[in-house]
Structures are given as C-alpha cells and as structure tokens.
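Only one protein chain is missing; all other protein chains are in place.
When the chains are written out, they are named A, B and C in that same order, and each has its own residue count from 1.
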Amino acid sequence: MIVVMKQHSSAEQVEAVVKRVEELGYKVHLSRGEARTIIGIIGADDYLIQQDTFEVLDGVEKTVRIMQPYKYASRDFTQSSTSIPVNGISVGGEKIVVMAGPCSVESREQILETAHAVKEAGGSVLRGGAFKPRSSPYSFQGLGEDGLKFLAEAREQTGLPIITEVMSSEDIELVGDYTDIFQIGARNNQNYPLLKAVGKTSKPVFLKRGISGTIQELLMGAEYILSNGNMQVMVCERGIRTYETATRNTFDINAIPVLKQLTHLPVVADPAHGTGQWEFVGPIAKASVAAGADALMIEVHPNPSKAWSDGAQSLTFKRFGALMDELRTIASAVGRQI
Amino acid sequence: MIVVMKQHSSAEQVEAVVKRVEELGYKVHLSRGEARTIIGIIGADDYLIQQDTFEVLDGVEKTVRIMQPYKYASRDFTQSSTSIPVNGISVGGEKIVVMAGPCSVESREQILETAHAVKEAGGSVLRGGAFKPRSSPYSFQGLGEDGLKFLAEAREQTGLPIITEVMSSEDIELVGDYTDIFQIGARNNQNYPLLKAVGKTSKPVFLKRGISGTIQELLMGAEYILSNGNMQVMVCERGIRTYETATRNTFDINAIPVLKQLTHLPVVADPAHGTGQWEFVGPIAKASVAAGADALMIEVHPNPSKAWSDGAQSLTFKRFGALMDELRTIASAVGRQI
Amino acid sequence: MIVVMKQHSSAEQVEAVVKRVEELGYKVHLSRGEARTIIGIIGADDYLIQQDTFEVLDGVEKTVRIMQPYKYASRDFTQSSTSIPVNGISVGGEKIVVMAGPCSVESREQILETAHAVKEAGGSVLRGGAFKPRSSPYSFQGLGEDGLKFLAEAREQTGLPIITEVMSSEDIELVGDYTDIFQIGARNNQNYPLLKAVGKTSKPVFLKRGISGTIQELLMGAEYILSNGNMQVMVCERGIRTYETATRNTFDINAIPVLKQLTHLPVVADPAHGTGQWEFVGPIAKASVAAGADALMIEVHPNPSKAWSDGAQSLTFKRFGALMDELRTIASAVGRQI
Partner (left out) sequence: MIVVMKQHSSAEQVEAVVKRVEELGYKVHLSRGEARTIIGIIGADDYLIQQDTFEVLDGVEKTVRIMQPYKYASRDFTQSSTSIPVNGISVGGEKIVVMAGPCSVESREQILETAHAVKEAGGSVLRGGAFKPRSSPYSFQGLGEDGLKFLAEAREQTGLPIITEVMSSEDIELVGDYTDIFQIGARNNQNYPLLKAVGKTSKPVFLKRGISGTIQELLMGAEYILSNGNMQVMVCERGIRTYETATRNTFDINAIPVLKQLTHLPVVADPAHGTGQWEFVGPIAKASVAAGADALMIEVHPNPSKAWSDGAQSLTFKRFGALMDELRTIASAVGRQI
C-alpha cells in the first residue's frame, strides 16, 4: 500500500504515519518529491491492511492499494486453476459445464420433465429455485422444501447433480440436505453472515456477482467463503446494472477474461440474467464460451409463456437443444468441449 | 398495466392475452392502432399483477406499469405524512431529527463520550454499529452484544434513543432486546428474509437504500416490511454507486423530493456515506435539509483519525457542534426546526 | 405513443390532450380505467411526435413511446441487412471485416509498416488517427494532414481502404480528400452539426456509440446521418462507462445482438476501447464474432510500448496475426468467414 501525503503536509504528520506503519509491523519506504511525500508500506500480507487506517490520519491525501485485498481467491494463491468435483462432473476443467433448468421449481412434473430434457440435450447440472428472492412481496416466493424434494427426485431419475439457491443462513441446513451446490444469488453477494455460514459447510458454492457489484467485490465475497474454510467456490458473471435499458442488465463480458486472470476459481456465465430476453441468451452464451467461461447457467422451461418467473428469458427445450449444438461448435473452436 | 403487442401480432395472440387478463379478474380495454394493438388492464389493485405474467405471452412486445407496484408505501395509501414516535421524539414531524454517533461502537468509553457530545450539540438519537457489514473478512466485524450493552448504557445516561444495525434475521431478537430502532443497511435492502422478519416486530425500522438500488426498490423493500404488519418504516438516501470516483458515492439529492412525493414515510439523509469525506458532510447535510429531508444521520467520533471504521467521513465533536448551528439556520429558512 | 393521465385528471384535461393530438393530425383511442385514463395516439409516423409535446400538458403523468423514435435506422425500414461497399470490400456481408492499425498515425514509417502487417495477417481496412480527441490539452493531438497523407500512401502500397476520424465539420472536406470511411468518435456521437455534415457527404460513415450513450442514442445519431441523405452508416459498440474500474470501459456485448435486431445497419465491435488492455482484446474480439458482429476494429502497433497513444490496448503484429487465426476458427463456427 502507498500513502500519499497532502501537498503541504508537515514533518510531524509524515512522522505520525511512519510510526503507525511500524506499529503494525510493516516497513516504510519514504519518497519525498518536490510536491508530495509518498510513503510505501512494505510487507507480505498487504491484504490485511485496511486503507481506512491510514486515510484518516492528518495530512494524508489518499492511499493506493498495490496488491489485491484478498488472498485465497487470488491467482497468486495457487498456480493451477481450481476445478470443483460435483457428483462425477467437474466444474473448471477442460469440459465446459452447462447448468440448466427453470428459474423456479413450479411442480413435480415441471422439474422432472425439464430434468430429462436438460440431460438429453447434454446439460450436466440441473438448476431450479425453491426459495426465490422476488422484488415484490406479492410475487410467488418459491415452493420451499417441496421444491427441494422435487429437485432431489429429478436428480434420482436423471443422475444430474442439482443446484439451488439458499437465501438465509437459517435455511442452510435444510437446503444442504438436498442440494449438491449452494447457489448464492446476486442480492446476497454482500450478505456476509450468509457467506460465512456457507463457508463453514463442505459443499460447493456458486456465488453470483452483485447486481451492481464490482469484480473485486465478487472476489471479496468469495474470500469470505474461502477464508472460512470452504475452498470450493465458483464465481458467476450475471450482468450488471448500468444506465442502458435496452436489456434487463448489461452482461459484463470483460469480467470473464478479467476473472480468469485474477482468480484460480472457475468462472460461470449466466446469459439469461445478463440480458433478460431469451432471444439474446444464445448469442451471449456463445460469446461467453468464446471469451473463456468454464461453465454456463441457462434457464430452460417446458413452456416459458406459462413460467411463474423469468419466462421471458427462458428457453424452450427445442431452443435449448439447438443452442447446445451451437455451443459445442464454439467450444471446439476454442479448444474445449461441452 | 398496459400490454403492448408486437407490430404483426395475430388476432389469436391478442385473444390469448385478453383471456389471461380476464382469468385474473380484470377488465380489458383494447386499442387497435395502425401499427400496434395495445391492451389496457383495468382494475384497482394493479400492484398485485406481475409484469412477467404478460411479457412471456406470444406476440407481446412489452408491458408498461401505470400505477406503482407498492400499496402501503405509497403516498396514495394515507394522505398525511407518517411520523414515527421513538421514546419521546418523533421522526417525520416538523422537527428535523438528527441521529448521530460513531460508525462502530469501539468501547464503552468511546460510545458514552460520544453520546454526551451528541446530546449536548442537540442530536436526538444515538447511532452506533455493533454488527458491522465489512467488505473484507479481515476487517473489524463489530463488538456484537458488548456493543449493544454499551449503547444501552449510553441511552440510560443521556436519554437518547438508540439505533443500531441488524444484519441477519437470527440476530433480531438479540438486537431487539437493546435497540429502539432497527437499522437495515444498504447491503440488505433486498435481503427479503430479513425484511420480512423485521416486518413482524413492533419496533421502528430505518431502511437504507441499496448501494445501487433504485428509489422504487427502496420502496419495495419498505413494502416488504409494511405488508408484514410493521407500519413504522423510515427510508434513507445514502448515496448511490455511479461512475464518478471523486466521492465514495454520489448522494442522490433528487431522491429526497421524489420520495416525499411518492411516499408518506419519513425520509432520512445520510451525507457521510453519500460522500465518504467529512469535508463534504456539512454541505450535503445542509443541502438535504434545504431539499426537504425529515431527518439526518451523521457520523461523529471522538477522534476520527483513530476510528476503527469510516473515520474519513466522521466529524469531530467540535465540527458536529458547528454543523448543528448551521443546520438550525437552514432548517429555519425552510420553515422547520432542529 | 401513449399518454397516461394522472389519477385525478379532469375531463377538461383529457379533452385538451385529445384536441392536441387531433390538431397534429393523429387519431385518438381513449381508455378510461378505474384509476387512470390512457390516451393512445394512432398514426403511422410515430417517430415524428415529440414526447415533450404531451408531457407538459396539464394532468398528464407520463408518455410512453410504443414505436422507435427513428425511421431510416430501423430494421423495419428495409428488410434485408445493409452491406456497405468500400473499395472492393463489403462491410455487413457474410465475410467479417477486420479494420486494424494504430491508434494514432505517428510517422510515415510506422503506418506503412503497420499497413503491410495488417494486410499480411488478413485485415481488410487500415485504421489510423490523424486528428485525435485527447482528454488533456497537453497530449499529442495528431499529425493532421501529414497523417492523412501517410495513410493515403499506405493505401496505395497495400490496396487497403482507410478509415480515419473527423472531429469537426470544418475538417470534413480535408479528411474526405483522403479517407475511404469517415470515423465519428465516441465523444461526437451527439455532435449534431458534425453528424448532419457527414450526412451530406457520399462516403461511408463509421459511427461509434457515445462513451455513455444508449443504444437508442447510437441509432438516433445514425438517423441524423441517414435522414440527411447518406445511407452508408455502420454503427460501433466500443464499451460504455459504468462503475466497474477493472477495465477502462465495460464492453456491452448485449448491444451486438440487440443492434442486429433493431437495425439493418452493419454492426462493428471495438474490443480495444471496450477493455483498454491488450490481454483482453483477443477474448472480447472472439466473443464479438460469436455474438454476431459484422466487423471488428483492432488497434495494432509495431511497438506498443512506444505508442504515442493507447499503447496499452494495442496488439503487436505477432499477437494480431495469432488472433486473426483464432478469429477465423470462431467465424467458421458461426457460419461466417474472415
């Protein structure tokens, strides 16, 4: 970290900063320019230092973090990319994993039918929400445990591992009794009690970027989980909020290569939430694979026009099948398979 | 709600939408233009209709909501502005309420000293965090119950009611044993399990706008609380995330008159988070009062340069006292007092 | 267009709106709901109506535009996609066009050397800036006419058509004497005098989306050119400004399929400005082709570490050659070629 002093900071102010750095056990490198004094803080575990600590000292103009504020999530922590085994498949390996299913589990029939269609088209994981975060208290809030049971039955019939969202630390035990992967939704990317709690479980965690979260906040969310002991985290780009209203969100395709550079964790793309319209799911799914995504999450529904949620961004079985064929070609063009 | 059909939608598609509207118990008003057919949905409780329900139907281009998607939070629900009594003071009345105190409770001495200073300067409520949502797992996470006890002691000594954050539904009982007002932080504006849970308590709730939340999402968060039975909600503008990096957040001053128009709930301004630098807290606090805020939340610390969190945006006692004097003049210029 | 009246609008107010609509030569469709009256404006040239005209009338809550506010740029204007011939190549056809070259023309040698390298690697158009919009008045502002001459010489030697930026209507004649395609930069997306002026020329125009421009504004910019008579416009996604700071801009990959749906004009992707770092240019270029882009603009420099501008996002000749090979594979996976 670097501490930049104000233009006319006094010798006492500089001394006070130096003293504080040394109290914390770091070494100091002083650089006195014509206009500014700059204080380098030298130590190996830079991520532990809070910028606040120095920004509030008298005479300090700003601090600049040189290294990343996370440790376990960093590409520096482990050289090889992490791949996460889930019931016989592996997320983060050469094979691109497609997780597909409806936004919400609506009935036993709906999820079973979808599970078979997903499997047949080549999907590897079944998704479906049983606890739903909805912006209106008057919207369908999910089937709860019944939904989990239907998902489990679908897994039994198809062999597909399942992923479903957990919204509250109180539900972790219940959801954990059924799911293979905990999904943490965009609205909970900074729900720290929840992140700590899934960090203490031993199941893989699928962490979505916040609705307006930065890439760094996504990795700090992962760090909350990793630093609590659970090293099986995959991070998901799902579109961010911008001023553009032509699509529901702006899918941040840049985040895919940026994340691959910053972290060893598997990177997932969610083109349905990234666009909000099924017509655009295909192009963005293909783009994500071309840009280096390790996995995709895709919303599929037997009859999107009757879906209880997110129908507009869900694919029919037929469209999903056709997209899987296109994705295989793209995957092969970038040296991978699906 | 209005349903706009695509340019070449068929008679069957229009018919299907009409049928769906009538199934839901609403009346239909059809408008066939040269280019588009538009279907008006007529009924009194528009907020219950999900846009999704119609957007997924074949031939539909988009839907437009005419009325607000909330009921209890709306200015239409009750003509007069709501004021919320808290231990002898009232938030939302003619008198502007100033809630002040440190970001985090750091020690018994710190919070007691601050409480007395806040009281002396004319503050009405004491704030202080015991459970802290921090972006890094390596940062100070709050004193927990000890912090709550120190706050309660400060209330006893000064008579000031207290406000403190609750981050998880599991902590509501504990925090509720001490606090007068539940604070829901910006990261939890869409933590629906938590909103439902405080909605079932009988204590006032102070709800912050999400870090990148819309005004509508803020009111939908309030609606989650209100519709669960707790009618004592105040909403807080605290700055939003934009592309501008000169300040920590962009304080959305527009939100103050907009909220006063849309809702009957008291509107609070938080200039410390809205700017991130103490030098700007004063101008933005004054601007907020000039724009119509009912209350202010201000961070005050005995020694900001040693604060464990948010020191850069905290005022010293002396600066807080001077600001209170300036605020009194502005309040009087807009026909209120502090 | 739809006019939504306020909840308690009077019969006189509704009548005044109706009168205004009829004065303008449109038909009215009235829809009186329990809560609101909605007035549909029916006519074929909806894009000519200003929303302002109605929003200011008493009793009006808001207006909703049903059709697009542009005519010539719309996919409805002409069924087939437009392809633009430029000196023997065609932008917008089955073959994906790669425009490449340095950010700035720096010298005769630099541009000639680059032109040959671009040609050899399979690029179709040579880019290079002679008039540079720079955020600092103290930065290099371009070689001006000398730069144009060097570009022309490079065209002569290689046969590659050239594209270069014009920043002011005063320079159109000069730049037009040399260039094959006028480039309008992101900062000039709403420079209407400039758009009108290139609209009166007969050369193809390459129009970049504004730095924080919406997709609709990009098409309105195109409409300014098209409605002045020049039908050869290509539109370019080049990243937008968001709160994310990990990359220089956020490349809006969604814009590619959205633009392909809304307009018949060719769609170009500029991954260099969309990311700001050469490491990410490759992944985003591939993603753009996978998502349906008709052309790419790529910054190439003989020695990026000595570039006078944008070196950080420029490829070396070697990297450009390798990327072209990868792009060929992706293009073929989506049924096109390069």
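Rule of thumb we're sticking to: contacts are C-beta pairs under 8 Å (C-beta built on N, C-alpha and C of every residue); 3 or more make two chains touch, one makes a residue touch a chain.
Source: prediction; values computed, not measured.
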Omitted-chain contact residue, chosen from A:Asp46, A:Glu113 or A:Glu170:
A:Asp46
Only one of B:Ile253, B:Val268 or B:Ala312 touches the unshown chain, namely B:Ile253
Where subunit A meets the left-out chain, the residues are 2, 4, 7, 29, 31-36, 38, 40, 42-44, 46, 61, 64, 66-67, 76, 212, 241-243, 245
Residue by residue, what part of subunit C touches the chain that was omitted?
47-48, 50, 52, 55-58, 69-70, 133-139, 167-170, 187-188, 190-194, 196, 211-212, 217, 220, 223-224, 227-228, 241, 304-312
Where the missing chain touches subunit B, by residue:
212, 214-216, 240, 242-247, 250-258, 261, 274-275, 279-280, 283-284, 286-292, 326, 329-330, 332-334
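Note that in this section only the chains that are shown with their structure count from here on.
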Which is it for copies subunit B and subunit C: same residues on both faces, with over half shared, or different residues?
same
Outermost chain relative to subunit B, judged by CA means, is C
Using mean CA coordinates as chain centres, what's the gap between subunit A and subunit C in Å?
31
How many angstrom between the C-alpha centroids of subunit B and subunit A?
27
Take the average of all CA coordinates in subunit B, do the same for subunit C, and state the distance between these two points in whole angstrom.
39
Enumerate the residues of subunit C that touch no fewer than two other chains.
212, 242-243, 245
